[in-house]
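One structure coming up, written as C-alpha coordinates, with questions to follow.
Removed: one protein chain of the complex. Kept in place: all other protein chains.
Showing chain A:
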Amino acid sequence: MLDDFFIRALLAGTGLALTTGPLGCFVIWRRMAYFGDTMAHSALLGVALSLLFQMNLTISVFAVAAIVSLALLLLQKRGSLSTDALLGILSHATLATGLVIVSFMTWVRIDLVGFLFGDILAVTPQDVSLVWGGGILVLFAIVYLWRPLIASTVNPELAAAEGLEPERARLAFMLLMALVIAIAMKIVGILLITSLLIIPAATARRFSASPEVMAVVASLLGAIAVAGGLFGSLKFDTPSGPSIVVAALAIFLFSLLPWRRRAEEGAIQPDTGGHH
(Lines give C-alpha, C1' and ligand atoms only; values in the text may rest on other atoms or scores of the structure.)
Protein backbone atom coordinates (compact mmCIF):
# COMPACT_ATOMS: atom_id res chain seq x y z
CA MET A 1 0.00 0.00 0.00
CA LEU A 2 2.82 2.36 0.93
CA ASP A 3 4.28 1.84 -2.53
CA ASP A 4 1.85 4.29 -3.97
CA PHE A 5 3.10 7.84 -3.63
CA PHE A 6 -0.42 9.17 -3.40
CA ILE A 7 -1.37 6.90 -0.50
CA ARG A 8 1.82 7.91 1.29
CA ALA A 9 1.01 11.57 0.78
CA LEU A 10 -2.50 11.02 2.06
CA LEU A 11 -1.26 9.18 5.15
CA ALA A 12 1.40 11.75 5.93
CA GLY A 13 -0.97 14.68 5.37
CA THR A 14 -3.80 13.34 7.50
CA GLY A 15 -1.37 12.30 10.23
CA LEU A 16 -0.04 15.85 10.30
CA ALA A 17 -3.53 17.37 10.29
CA LEU A 18 -4.48 15.37 13.37
CA THR A 19 -1.67 17.03 15.36
CA THR A 20 -2.05 20.53 13.93
CA GLY A 21 -5.72 20.58 14.95
CA PRO A 22 -5.33 20.84 18.74
CA LEU A 23 -2.06 22.74 18.47
CA GLY A 24 -3.68 25.22 16.09
CA CYS A 25 -6.49 25.79 18.58
CA PHE A 26 -3.91 26.91 21.15
CA VAL A 27 -2.25 29.12 18.55
CA ILE A 28 -5.62 30.84 18.04
CA TRP A 29 -6.65 31.00 21.69
CA ARG A 30 -3.26 32.35 22.73
CA ARG A 31 -3.11 34.74 19.76
CA MET A 32 0.19 33.30 18.63
CA ALA A 33 -0.33 33.10 14.86
CA TYR A 34 2.63 35.32 14.15
CA PHE A 35 4.67 33.38 16.65
CA GLY A 36 3.95 30.16 14.75
CA ASP A 37 4.98 31.89 11.55
CA THR A 38 8.26 32.97 13.11
CA MET A 39 9.07 29.47 14.28
CA ALA A 40 8.20 28.13 10.84
CA HIS A 41 10.43 30.68 9.10
CA SER A 42 13.29 29.74 11.37
CA ALA A 43 13.02 26.23 9.92
CA LEU A 44 14.99 27.37 6.87
CA LEU A 45 17.90 28.23 9.13
CA GLY A 46 17.55 24.72 10.49
CA VAL A 47 17.70 23.34 6.96
CA ALA A 48 20.83 25.34 6.18
CA LEU A 49 22.57 24.28 9.40
CA SER A 50 21.70 20.66 8.84
CA LEU A 51 23.31 20.82 5.39
CA LEU A 52 26.32 22.72 6.69
CA PHE A 53 27.03 20.32 9.56
CA GLN A 54 25.51 17.25 7.89
CA MET A 55 23.03 16.67 10.68
CA ASN A 56 19.64 15.06 10.60
CA LEU A 57 17.25 17.51 8.97
CA THR A 58 14.30 17.02 11.32
CA ILE A 59 16.39 17.27 14.48
CA SER A 60 18.18 20.35 13.24
CA VAL A 61 14.93 22.12 12.28
CA PHE A 62 13.41 21.19 15.63
CA ALA A 63 16.44 22.49 17.50
CA VAL A 64 16.51 25.82 15.68
CA ALA A 65 12.77 26.38 16.11
CA ALA A 66 13.05 25.55 19.82
CA ILE A 67 16.02 27.89 20.27
CA VAL A 68 14.21 30.71 18.48
CA SER A 69 11.18 30.32 20.74
CA LEU A 70 13.40 30.33 23.84
CA ALA A 71 15.20 33.40 22.52
CA LEU A 72 11.86 35.09 22.15
CA LEU A 73 10.97 34.25 25.75
CA LEU A 74 14.22 35.77 26.98
CA LEU A 75 13.86 38.90 24.84
CA GLN A 76 10.28 39.31 26.02
CA LYS A 77 11.45 39.22 29.63
CA ARG A 78 13.86 42.07 28.96
CA GLY A 79 10.82 43.97 27.81
CA SER A 80 12.55 46.62 25.72
CA LEU A 81 10.70 45.87 22.48
CA SER A 82 7.14 44.78 21.83
CA THR A 83 6.51 41.16 21.03
CA ASP A 84 5.46 41.77 17.43
CA ALA A 85 8.63 43.74 16.73
CA LEU A 86 10.73 40.94 18.25
CA LEU A 87 8.84 38.37 16.20
CA GLY A 88 9.39 40.41 13.04
CA ILE A 89 13.11 40.52 13.73
CA LEU A 90 13.46 36.84 14.56
CA SER A 91 11.20 35.67 11.76
CA HIS A 92 12.94 37.35 8.89
CA ALA A 93 16.42 37.28 10.39
CA THR A 94 16.33 33.49 10.62
CA LEU A 95 14.81 33.10 7.16
CA ALA A 96 17.38 35.41 5.59
CA THR A 97 20.31 33.90 7.47
CA GLY A 98 19.23 30.48 6.30
CA LEU A 99 19.10 31.66 2.68
CA VAL A 100 22.52 33.30 2.94
CA ILE A 101 24.12 30.19 4.43
CA VAL A 102 22.55 28.04 1.72
CA SER A 103 23.93 30.33 -1.00
CA PHE A 104 27.43 29.98 0.45
CA MET A 105 27.31 26.24 0.13
CA THR A 106 27.96 26.07 -3.57
CA TRP A 107 28.65 22.35 -3.31
CA VAL A 108 25.06 21.49 -2.42
CA ARG A 109 22.09 21.86 -4.65
CA ILE A 110 18.89 22.10 -2.69
CA ASP A 111 15.35 22.37 -3.82
CA LEU A 112 14.49 25.63 -2.10
CA VAL A 113 10.94 25.63 -3.46
CA GLY A 114 10.46 22.18 -1.97
CA PHE A 115 11.32 23.50 1.49
CA LEU A 116 9.32 26.69 1.17
CA PHE A 117 6.15 25.11 -0.21
CA GLY A 118 6.55 21.45 0.68
CA ASP A 119 6.59 18.40 -1.51
CA ILE A 120 4.10 16.01 -0.03
CA LEU A 121 4.04 13.83 -3.12
CA ALA A 122 7.69 12.99 -2.50
CA VAL A 123 7.32 11.67 1.06
CA THR A 124 9.07 8.40 1.73
CA PRO A 125 7.76 5.56 3.91
CA GLN A 126 10.23 6.79 6.55
CA ASP A 127 8.63 10.23 6.39
CA VAL A 128 5.22 8.67 6.93
CA SER A 129 6.43 6.82 10.01
CA LEU A 130 8.07 10.01 11.28
CA VAL A 131 4.82 11.93 10.86
CA TRP A 132 2.78 9.29 12.65
CA GLY A 133 5.37 8.52 15.30
CA GLY A 134 5.98 12.20 16.05
CA GLY A 135 2.28 12.97 15.74
CA ILE A 136 1.28 10.36 18.30
CA LEU A 137 3.96 11.69 20.64
CA VAL A 138 2.61 15.22 20.23
CA LEU A 139 -0.98 14.11 20.79
CA PHE A 140 -0.07 12.17 23.93
CA ALA A 141 1.80 15.20 25.27
CA ILE A 142 -1.16 17.47 24.54
CA VAL A 143 -3.58 15.13 26.28
CA TYR A 144 -1.24 14.85 29.26
CA LEU A 145 -0.76 18.63 29.49
CA TRP A 146 -4.32 19.51 28.53
CA ARG A 147 -5.54 20.97 31.82
CA PRO A 148 -2.48 23.13 32.56
CA LEU A 149 -2.44 24.27 28.93
CA ILE A 150 -6.10 25.27 28.92
CA ALA A 151 -5.94 26.86 32.37
CA SER A 152 -2.83 28.90 31.56
CA THR A 153 -4.36 29.95 28.26
CA VAL A 154 -7.36 31.33 30.13
CA ASN A 155 -5.21 33.02 32.76
CA PRO A 156 -1.60 32.14 33.65
CA GLU A 157 -1.83 33.67 37.11
CA LEU A 158 -4.95 31.70 37.93
CA ALA A 159 -3.22 28.52 36.78
CA ALA A 160 -0.16 29.37 38.87
CA ALA A 161 -2.23 30.20 41.96
CA GLU A 162 -3.98 26.87 41.75
CA GLY A 163 -0.79 24.88 41.29
CA LEU A 164 -0.68 24.15 37.56
CA GLU A 165 2.75 25.59 36.64
CA PRO A 166 1.87 27.67 33.56
CA GLU A 167 5.52 28.27 32.67
CA ARG A 168 6.11 24.56 32.29
CA ALA A 169 3.01 24.22 30.12
CA ARG A 170 4.14 27.14 27.97
CA LEU A 171 7.60 25.68 27.49
CA ALA A 172 6.15 22.29 26.60
CA PHE A 173 3.80 23.97 24.15
CA MET A 174 6.68 25.70 22.39
CA LEU A 175 8.64 22.46 22.12
CA LEU A 176 5.58 20.73 20.68
CA MET A 177 5.20 23.54 18.15
CA ALA A 178 8.85 23.17 17.17
CA LEU A 179 8.38 19.42 16.75
CA VAL A 180 5.27 19.81 14.59
CA ILE A 181 7.01 22.41 12.44
CA ALA A 182 9.95 20.07 11.94
CA ILE A 183 7.54 17.33 10.90
CA ALA A 184 5.30 19.52 8.78
CA MET A 185 8.00 21.27 6.80
CA LYS A 186 8.30 18.56 4.19
CA ILE A 187 4.55 18.30 3.75
CA VAL A 188 3.20 21.82 3.43
CA GLY A 189 6.45 23.76 3.50
CA ILE A 190 7.87 26.49 5.71
CA LEU A 191 5.68 29.26 4.36
CA LEU A 192 2.40 27.39 4.70
CA ILE A 193 2.71 25.53 8.02
CA THR A 194 0.85 28.17 10.01
CA SER A 195 -2.12 28.00 7.68
CA LEU A 196 -2.59 24.32 8.52
CA LEU A 197 -2.47 25.31 12.18
CA ILE A 198 -4.83 28.25 11.98
CA ILE A 199 -7.41 27.68 9.27
CA PRO A 200 -8.89 24.35 10.49
CA ALA A 201 -8.96 25.62 14.08
CA ALA A 202 -10.65 28.86 13.05
CA THR A 203 -13.21 26.88 11.07
CA ALA A 204 -13.83 24.57 14.03
CA ARG A 205 -14.69 27.42 16.40
CA ARG A 206 -18.22 27.84 15.13
CA PHE A 207 -19.08 24.19 15.49
CA SER A 208 -17.68 23.67 18.96
CA ALA A 209 -19.18 24.07 22.40
CA SER A 210 -16.03 23.24 24.34
CA PRO A 211 -12.26 23.46 23.85
CA GLU A 212 -12.06 19.68 23.61
CA VAL A 213 -14.64 19.50 20.83
CA MET A 214 -12.91 22.33 18.99
CA ALA A 215 -9.58 20.49 19.07
CA VAL A 216 -11.11 17.31 17.66
CA VAL A 217 -13.15 19.13 15.01
CA ALA A 218 -10.05 21.08 13.94
CA SER A 219 -8.17 17.80 13.47
CA LEU A 220 -10.97 16.33 11.37
CA LEU A 221 -11.37 19.46 9.25
CA GLY A 222 -7.61 19.52 8.71
CA ALA A 223 -7.66 15.92 7.55
CA ILE A 224 -10.51 16.69 5.14
CA ALA A 225 -8.56 19.67 3.81
CA VAL A 226 -5.49 17.50 3.25
CA ALA A 227 -7.49 14.87 1.38
CA GLY A 228 -9.37 17.46 -0.66
CA GLY A 229 -6.20 19.37 -1.47
CA LEU A 230 -4.36 16.24 -2.56
CA PHE A 231 -7.17 15.06 -4.81
CA GLY A 232 -7.44 18.55 -6.26
CA SER A 233 -3.70 18.65 -6.79
CA LEU A 234 -3.85 15.34 -8.62
CA LYS A 235 -6.82 16.33 -10.73
CA PHE A 236 -5.78 19.85 -11.69
CA ASP A 237 -2.03 19.29 -11.56
CA THR A 238 -1.52 22.05 -8.99
CA PRO A 239 1.25 22.19 -6.36
CA SER A 240 0.20 19.96 -3.45
CA GLY A 241 1.07 22.15 -0.42
CA PRO A 242 -0.76 25.25 -1.67
CA SER A 243 -3.66 23.05 -2.83
CA ILE A 244 -4.12 21.75 0.73
CA VAL A 245 -4.21 25.30 2.05
CA VAL A 246 -6.69 26.32 -0.62
CA ALA A 247 -8.88 23.36 0.32
CA ALA A 248 -8.72 24.42 3.99
CA LEU A 249 -9.68 27.94 2.95
CA ALA A 250 -12.58 26.59 0.90
CA ILE A 251 -13.92 24.71 3.94
CA PHE A 252 -13.50 27.82 6.06
CA LEU A 253 -15.40 30.00 3.59
CA PHE A 254 -18.05 27.35 3.11
CA SER A 255 -18.61 27.16 6.86
CA LEU A 256 -18.79 30.92 7.03
CA LEU A 257 -21.12 31.96 4.27
CA PRO A 258 -24.24 30.06 3.36
CA TRP A 259 -25.66 28.65 6.59
CA ARG A 260 -24.73 31.10 9.26
CA ARG A 261 -28.31 31.92 10.29
CA ARG A 262 -29.54 28.38 10.34
CA ALA A 263 -26.50 27.17 12.23
CA GLU A 264 -27.03 29.72 14.95
CA GLU A 265 -30.62 28.69 15.36
CA GLY A 266 -29.46 25.15 15.88
CA ALA A 267 -31.19 23.91 12.74
CA ILE A 268 -28.26 22.65 10.73
CA GLN A 269 -29.67 20.62 7.89
CA PRO A 270 -27.54 17.94 6.30
CA ASP A 271 -26.19 19.51 3.19
CA THR A 272 -26.08 17.21 0.22
CA GLY A 273 -22.95 19.00 -0.86
CA GLY A 274 -23.17 20.95 -4.07
CA HIS A 275 -19.87 22.75 -3.75
CA HIS A 276 -17.68 20.73 -6.06
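Heads up, the rule we're going with is that a contact is a pair of C-beta atoms (placed from the backbone, for glycine too) under 8 Å apart; a residue touches a chain by one contact, two chains touch by 3 or more; residues count from 1.
Throughout what follows, contacts and distances are computed from a predicted model.
For the chain that is left out, the UniProt protein name among "Histidine kinase-like ATPase domain-containing protein", "Metal ABC transporter ATP-binding protein", "3-oxoacyl-ACP synthase" or "Electron transfer flavoprotein beta subunit" is "Metal ABC transporter ATP-binding protein".
In the complete assembly, the contact with the undisplayed chain comes from A:Trp29, out of A:Phe6, A:Trp29 or A:Phe254. The missing chain, though absent from the display, is touched by one residue of A:Thr106, A:Gln126 or A:Ser210; that residue is A:Ser210.
Residue-wise, the contact with the chain that is not shown comes from A:Glu162, picked out of A:Asp4, A:Glu162 or A:Asp237. Within the entire complex, the positions of chain A that touch the omitted partner chain are 28-29, 31, 147, 150-151, 153-155, 157-164, 202, 205, 208-211, 213-214.
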